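For this depiction, one protein chain was excluded, whereas all remaining protein chains were kept in their positions.
Take a look at chain A:
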């Protein structure tokens, strides 16, 4: 299968007052079309830099990022993004927030078509009837649902998520994992999910990539060999528990704490 996302030997450093701060070191990531790639790693290992590189918002010092067989040199209209902060525009209603990317990507699309597409997505994530509410009237979880709708409203082929569920409580988070799973079944995107949550990475990912500590390189790639229609229960089955243990150990190595007693 074709690799929709192909990150080849990417090295990047930030310039700071105290000299160059290397964050990515010869990083390689391949994500086949339609797959869901979860990226985990220690805090501050350059995961967010990775999202900006894939989105074309930054250029790497060395190496290349390819999407769909094309080298990424600038932002593309076929990318969707979601962040830990739902980034709702408070002056717009929920549905007007969701159609925002369409205003850029498909200016010729009629308002009715935009709304129909947005309504359809809002209904899928359980926000039917909230279209005309203001973001301030919604809970954190609901705002994040709307944010996901906005990230995929223009049918991007790549969805990039930077800890979108990080600020939510555990139960809301698990609800949103299932929403994400359902969206995936319905919409044809290839996804990169940055996360701190190993359970999240196993529940949602087709592959889990463990990054090393800064500067980050690909330390370990786990193939998540679980059925696509997973439920939360699967996380408590031995196969998933083994994966979680394995990932936990890899994170410890990444943190440089391999020798510690645990």
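Odds and ends about this structure:
In this section, contacts are C-beta pairs under 8 Å (C-beta built on N, C-alpha and C of every residue); 3 or more make two chains touch, one makes a residue touch a chain; residues count from 1.
In this section, contacts and distances are computed from a predicted model.
UniProt lists the omitted chain of the complex under the protein name "ABC transporter permease" (options: "HPr kinase", "Succinate dehydrogenase iron-sulfur protein", "Spore germination protein KA" or "ABC transporter permease"). Shown as candidates are A:105, A:167, A:221 or A:234; the residue that touches the absent chain is A:105. The set of chain A residues touching the chain not shown comprises 52, 55-57, 74-77, 79-81, 83, 85, 87, 89-91, 100-101, 103-105, 134, 136, 150, 154, 160.
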